[in-house]
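This is the structure I want to talk about, given as structure tokens.
Here the complex is missing one protein chain, while the rest keep their positions.
The first chain written gets the first letter, and so on, giving A, B and C; residue counts start at 1 in each chain.
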Amino acid sequence: MKEMSRIVKIVTNFIYGFIIIFGFYIIAHGHLTPGGGFQGGAVVASAFAMLLISYGQLKAKKFLNINIFSLLESCGLTMFIVVAFLGLGTTFFYNFLANSGSWFGNMVIPGINPGDMNTAGVLPLMNIAVGLEVFAGLGIIVLLMADGAEYTKKKENAENDR
Amino acid sequence: MNLLNHTPILILALPLLAAFLIPIIGKINKKATGIFATLVLGLSLILTIILAVKILSVGPQIYVFGAKSPLLTLPSSLKFPIRIMFQVDAMGIFMGLITALVSFLGAIYSLAFIDKKDGLDSYYSLLLLLTVSMFGMEFTGDLFNFFVFLEIASMASVSLICYRGTDLGEPVEAGFKYMVVSSIAALMVLFAIGIFYGEYDVLNIAAIASVIKYSQLDKIALGILVSVLAMKAGAVPMHMWTPDAYSEAPAPITMILVAASQASLYAIFRVVFSLYNITLNTLAVGWIIIIFGLLSMFIGVTMAIIQKDIKRLMAYHAISQTGYMLLGVGVGLAVLANPTALQRYGITAMEGGIFHIMNHAMYKGLLFLTAGALFFRTGTRDLNKMGGLAHYMKYTTIFFIIGAAAIAGLPPFNGFASKLLIYESVYKFNPLLSIIAMVVSILTLASFVKVFHSAFLGPKLPQFIEVKEVPRSMVFAMAVLSFIIIFFGLFPDLIVKNLVHPAVMSLIEQFKYTSTVLGGM
Amino acid sequence: MKKIIFGIAFIVFFSFLVISAINMRPFGLPTFSEMDDYFIENAQSEAGANNVVTSIVFDYRGFDTLGEATVLFTTIVGIVALFRRVKK
Partner (left out) sequence: MIGNFPYITVIIYIGCGIYILMFQKNLIKLAIGINLIENGINLFLITLGFKKGAVAPIYTQAPSGQSMVLPTPQALTLTSIVIGIATTALILSMAMMIYKHYGSIEVNEVRRLRG
């Protein structure tokens, strides 16, 4: 994709920070408000897609590096399955942190309550892990398909020139 | 030792963790990914054998995720299970053994088969994910969990079919066709799950089985599930994807794909026997499955004879062999209602059908590996271009003879053992069916003699002068498969008595399946 | 000729779906809902989360979500394998 006009780039520079922060907000508050790992990750990935489109595929490669995304994605997934493995004392996906007083272990007031971040044991950890994996993964998909579009198009022009 | 009662999940979780780590390992050292993947698959093969011994001695194993203890199926205040659980009975672990063995040998074979240039970590990661999804499909006791693993299986197998697609056109086209078929199949399975959830508000197979009433809706759900899973297993009406997918994928992956489509076949048996069992009109549904089987047998073999490409020929044979399994189990289902006929020949028919799944996975895998060895050395799959390879590739020729004899059902090999069971019992049910089965078996032998003649016999061709035997890791994988084929062929009743019979009984006795979960209600 | 066969198959399949839609229970009144009532009552005490749906997705049916993340990972590795020559 060729890059867009200067106006779009200025607006993008201004906005993408807020989108990423909003995405992390959704990931972190997954167990209180509607949302969670998948939805928050998709919001953050939409910021990367916006950057890619406004700066065009060649320039975007400089600050949206595929290897970092691939590393982030593997770390997110490994964290998710390791948190599931930690419950192996009782069973595979056991929520060993809930109501246990340690990290995310506060008791929840039953019924309607304003919502306390420090609850729901394993859930926030898993939300963060899945959010990490989804936004890195969707980032890779967007970048690779942009590369692919360039690559398949170039091939066709090469055939026409010959 | 608390690790032992976590075996069902460790078989699945360790390869999954390895699949997630492989992209990182791939960055550090390219060659380590292959060996790491093979070790992990070997470990999960050992765990599967441990679990199989435990199940065949003690009984079906339950593993509930996230509950206080692995066996706590029902929370205190409820009659229905609410968590996802693995319910591994004799039939599940029977298929699990096939999956573990086939994927372990596939990993060993591809150590030498896949070129080292690039994309190695993607290949092994996808291979591990395909194995994990097949284990998941066979062990799970939850319908929606089955749908998720069915989807992972189709995604992983499509990506592996397109693995050689960066510079060749055909693999991507074959992968696209398979992707469209398997995503429709998965979506329709999800629609059937929606129907079950809408009616009974429960997702566990055993819980639905205890509540199901075979109403108008359940008939539609059954129709959708059986037809769609038969499509995924490669039965005739929708078998167009099988020849392309099997011939374009790399050889070890084709072997695992055969086992993957048998996992969908296992899913049909699970739906028909454990979910519905007596509640459905066994004769009608039995005859539908028999017709599926007959069509697959006949069309598979007639299309196979005219093929020139060696892997396409074997792919059509895979369809016709799937027909045998459907025939055997279809007869067993047709007589499920009247116990006298069931005792007389129904159980032997099902034993033949299910034993044939194991045998087919073994000799079809061996045949695809030999075809891969030929492709590895000569670079072509076209039978007309090959010739006189017996002079150079001694071992591959022996393995091919073993595989071809087994698929045709010649006595000392395992194909004969299961086909004999099918012939005997199906003859008592309806003589015409077993005659067709025998004719198809003869045609299979005819087509493999043709392949053997055109590929191996004949004079030494000039362009194959420098061809020599395949590397040791490929020969080892083929040798293990041939040893199993011969061992099963010589002692079939040993395998049937303590591996196949419990599997058949676990399918037939639905009350045992439901009582293990609902606590003997 | 092929179009006629596809047309008949489409009509038969579509009528299956419509019959299942008609026979399904009325829209807003679920007949059985013990499992969901259990989730609504016990999500706060057992999983400690206010959002019942997230407690199902990550605690009661967490294994589905692990399978889910694996599907996304498989697709990404598949696309990386498909476009791997692009980088050279």
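FYI, contacts are C-beta pairs under 8 Å (C-beta built on N, C-alpha and C of every residue); 3 or more make two chains touch, one makes a residue touch a chain.
Being a predicted model, the structure only gives us computed values, none of them experimental.
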{"item": "Visible chains in contact with the missing one", "value": "A, B, C"}
{"item": "Chain not shown: contacting residue from A:Ile19, A:Leu32, A:Leu52 or A:Leu143", "value": "A:Leu32"}
{"item": "Residues belonging to chain A that touch the chain removed from view", "value": "32-34, 36, 38, 111-115, 134, 138, 141, 144-145, 148-149, 151-152, 155-156, 159"}
{"item": "Touch residues of chain C, complete complex, unshown partner", "value": "3, 6, 9-10, 13-14, 17-18, 20-22, 24, 26-30, 33, 35-36, 39-40, 43-44, 50-53, 56-57, 61, 64-65, 67-68, 71-72, 74-75, 78-79, 82-83"}
{"item": "Missing-partner contacts on chain B, residue numbers", "value": "144, 148, 151, 155, 158-159, 162, 165-166, 168-170, 172-173, 175-176, 179-180, 183-184, 186-187, 190-191, 193-194, 197-198, 201, 203"}
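The rule is simple: only the chains that are shown with their structure count from here on.
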{"item": "Pair of chains joined by more contacts [C-beta pairs], A-B or B-C", "value": "B-C"}
{"item": "Geometric centre distance via CA averages, chain C-chain B, whole Å", "value": "25"}
{"item": "For chain A paired with chain B, centre-to-centre distance based on mean C-alpha positions, whole Å", "value": "36"}
{"item": "Shared-contact residues (touching 2 or more other chains) in chain A", "value": "70, 73, 77, 81, 84, 92-93, 95"}
{"item": "Junction residues of chain B, two or more chains touched", "value": "16, 20, 23, 65-66"}
{"item": "Of all residues in chain A, those that touch chain B in their complex", "value": "67, 70-71, 73-74, 77-78, 81-82, 84-85, 87-95"}
{"item": "Chain A - residues contacting chain C, complex", "value": "30-34, 36-38, 70, 73, 77, 80-81, 84, 92-93, 95, 98-99, 104-108, 110-111, 113, 115, 119-123, 126-127, 130, 133-134, 137, 140-141, 144-145, 147-148, 150-151"}
{"item": "Touching residues on chain C, where the partner in the complex is chain A", "value": "44-51, 53-55, 57-59, 62-63, 65-66, 68-69, 72-73, 75-76, 79-80, 82-83, 85-87"}
